[in-house]
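Report on one structure; see the data block that follows.
In this view, the complex is presented without one of its protein chains, the others remaining in place.
After this line comes chain A, so read on.
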Amino acid sequence: MGLKTKVNAEDGKQELIITREFDLPVELLFKAYEEPEIIEQWMGNKVLQLENKKHGSYRFQTSDPQGNVVFQANGIYHEFVPNQQIIRTFEMENTPFAPQLEFLEFEKLTDDTSKLTMHIIFKSLELRNMLLQMPFAQGINMAHNRLQEIVSKLK
């Protein structure tokens, strides 16, 4: 089985493209970006605010098991077109990383499959590379660890 999620980071370009095909109708894929409770489940973040509309804003927060806030992020939606497209900014609070611009394209492949293309543009090449070097800076790893915790509890 090939890799379902692909990351393309071309040399010398301050951008990044993440693609993924899902065994889901595009409507369900998009719903996972619309509903705060669902976002919380797969992102591992708490959703403090989520306004699904042009000029709306969102805020995410991650805490460690002791309840300390370890990660906060926010952004503004520039486009929010259900089942088609999200354009938004994304900023990690209290980090050296500048806000980034994200283009999310939702594509219907068949009735039961869909594709997501995430095109991220960074302030500089250096920042992109730093983020690639430190994916954990996004608190992603913490989310990942939490995911493992949830999964292991299910066993």
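Note that a residue touches a chain if its C-beta (ideal position, glycine included) is under 8 Å from a C-beta of that chain, and two chains touch if they have at least 3 such contacts; residues count from 1.
FYI, contacts and distances are computed from a predicted model.
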(request) Determine which name in "histidine kinase", "Transcriptional regulator", "PaaI family thioesterase" or "Carbohydrate ABC transporter permease" the UniProt entry assigns to the undisplayed chain of the complex. (result) "Transcriptional regulator"
(message) Under the stated touch rule, tell me which residues of chain A contact the chain that is not displayed.
(response) 3-7, 9, 18, 20, 22-24, 28-29, 31-32, 38, 41-43, 95-96, 116, 129-130, 132-137, 140-145, 147
